[in-house]
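Of the protein chains in this complex, one is absent; all others appear in place.
Going by the order they are written in, the chains are A and B; count residues from 1 in each one.
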Amino acid sequence: MKRTGPVIFGFIVGMLMLIQHFTPQPWIADRYNNVLDWKQVVFGVTLILGVISLFFYHWKKVEQRQAGWPYSLLTLAGLVFMILVALIFTPERGPYPWMFDHVQAPMQATMFALLAFYVASASYRAFRARSFHAALLLIAGVLVMLGRVPIGELLGLHHLSSWILDYPNMAAKRGVMIGVGLGMTATAIKIILGIERTYLGKGA
Amino acid sequence: MSRARLLILLMALGACLGANSLGSRAGAEAAAADDDSAAVAAASAETTPSGWIYPERWPTAIATLLFGALILGFIARARRGQELYIRRIAGLEAVDEAVGRATEMGRPILYSPGLDPMEEVATVASVNILGQVARRAGEYETRLIMPNRDPIVMTVAQEVIRESYAAVGRPDLYDANDIYYTTQSQFGYAAAVCGTMMRERPATNFFIGHFYAESLILAETGNATGAIQIAGTDSDSQLPFFITACDYTLIGEELYAGSVYLSREPLLLGALKGQDIAKAFILALLLGGTILKLFGIDIGTWLRE
Partner (left out) sequence: MAPDRETAARNAGRSRSARLAARLAHVDRRLIFVVVGLAVALPLIFPLNLPIQSSREARAYFDALEGLEAGDEIIFSFDYEPDTMAELDPMSMATLRHAFRRGIQVVALTNYAGGAGIAERVLSEVAAEYDRTYGVDYVFLGYNPDYSATMLRMGESIQRTFPTDHYRTPTDELPLLQEVDRYAEIELLVTVTASALAEYWIIWAGGKYGQRIIAGNTAIQAVLIYPYFQAGQLDGFLGGLKGAAEYERMIEVDGAGVRGMDAQSSAHVLIVLFILLGNIGYFLQRRAERAEGSQ
């Protein structure tokens, strides 16, 4: 029952969600709304699960003085501080929005900004015309990169760049999307029918 | 109180709160319905279509049934023992080599399942491949580190890895602290994984799942540490970055075929073949439709009419 129960439950709910897309019957729409309600509840609870896991992971590192434990202590301090601040002052006013605007936002923006540097170094390292296909990719990449900014428009590359995006790129992208779509549908059917049971923790 | 009991208590509490909310909402709706039930019924009758199926969704329904039948048909064939061919996928052939490299160097393996939640197909496929990678890591006694962005994925991954180690007779290798939750923040997760790579210096990195803009940061950092990297994603906007910075990349559907390829389980192989036949059918439709369009026959409009 430990293995079969979830599979049966998954089949019932999966078929319900599949059928409701095709039928306008109100009783199915009501069950569909119930499932969505429960989905939100479960998701909220799993966030708590994540916070607890995070807490115990870093607590163990601090307790056992493992390598990098001061950073774990900082993580725990930040976690507890933000929770307390939100509970005492509410998330809408006081230290919480200040910390968000002046600490979290700049840190996250900095991580994303790293991409600019990594794109430059990765492009320099990887875009070598080692073969005909690589040369073709290189030329297309250069044309699109220049055509998508004002300086490329001054050079008259805007239309060529748009053509590359609208036709060859679109064709390749659609091909991948069709394949991915079929793969997703097949995997969903396998999960609903109980053929795919990875979510139960089955190892192989 | 043990951690497991605390988790169960919290989930039960959440379920009760949710049920209470549903109940009170249902009560409020019933009260509102009592007040103006006639108006509600009239409005509902006007907007809700009748019948058992939306007329415009018939083609999708038929296509879904046909596709499902194809999948089941090939699964039945696979059950009867028919040999089904699957082409070589370089990235998956390299899994053994990659795990072996980590063993020889005495360094761990890092596995990132992507950023999507468990309900997404790419994550399901990633966890399938994780099971195979964990088996090999267990056989070679190599440490497997897995930072997660989603707590449910973390929980499933812990179970998968524990069972994989047990399946190869090494349940003692399992350490729950190596499969951990980091943060829900996209770049917070990227920073955590990069930090792990710089500190632990894994010899092998697996980036298997659905990734977003952080993919290049992860791949470049891994490249800088000298690890062998195998990536696989159905996110076509991130494929160029993985192809650039990783040694092997599984493109699109190859990710979904991953667990089938590594396990060679007949049921999964059958489903993969069914998928391939459906794709061939779609290709035939596309080609036929294009040729007809060249002759001025718009088959799409005709079908819609």
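By our rule, a residue touches a chain if its C-beta (ideal position, glycine included) is under 8 Å from a C-beta of that chain, and two chains touch if they have at least 3 such contacts.
What you are looking at is a predicted structure, and each value in this text was computed from that prediction instead of being measured.
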| item | value |
| --- | --- |
| Hidden partner chain, touching residue among A:31, A:60, A:158 or A:197 | A:158 |
| Among B:96, B:119 or B:175, residue touching the chain not depicted | B:119 |
| From B:105, B:168, B:213 or B:243, residue that would touch the chain that is not displayed | B:213 |
| Absent chain, residues of chain A that touch it | 21, 29, 33, 36, 39-40, 43-44, 47, 91-92, 97, 100-101, 104-106, 108-109, 111-113, 116-117, 119-121, 123-125, 127-130, 138, 141-142, 145-146, 148-154, 158, 162, 165-166, 169-170, 173-174, 177 |
| Chain B residues touching the omitted chain (full complex) | 25, 47, 119, 184-187, 210, 212-213, 235-238 |
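Following the convention adopted for this analysis, only the chains that are shown with their structure count from here on.
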| item | value |
| --- | --- |
| Whole-Å gap between the CA centroids of chain A and chain B | 11 |
| Residue ranges of chain A in contact with chain B within the complex | 18, 21-26, 34, 37-38, 40-42, 44-50, 52-54, 56-57, 60, 67-68, 108, 111-112, 114-115, 118-119, 121-123, 125-127, 173, 176-180, 182-191, 193, 195-196, 198-204 |
| Chain A-facing residues of chain B, complex | 3, 6-7, 10-11, 14-15, 17-18, 21-22, 44, 48-54, 57, 60-61, 64, 67-68, 71-72, 75, 118, 121, 124-125, 127-128, 131-132, 134-135, 150-152, 154-156, 158-164, 166-167, 177, 180-185, 187-188, 190-191, 199, 213-214, 216-217, 219-220, 234, 236, 239, 241, 244-245, 251-253, 255-257, 259, 263, 265, 267-268, 271-272, 274-275, 278-279, 282 |
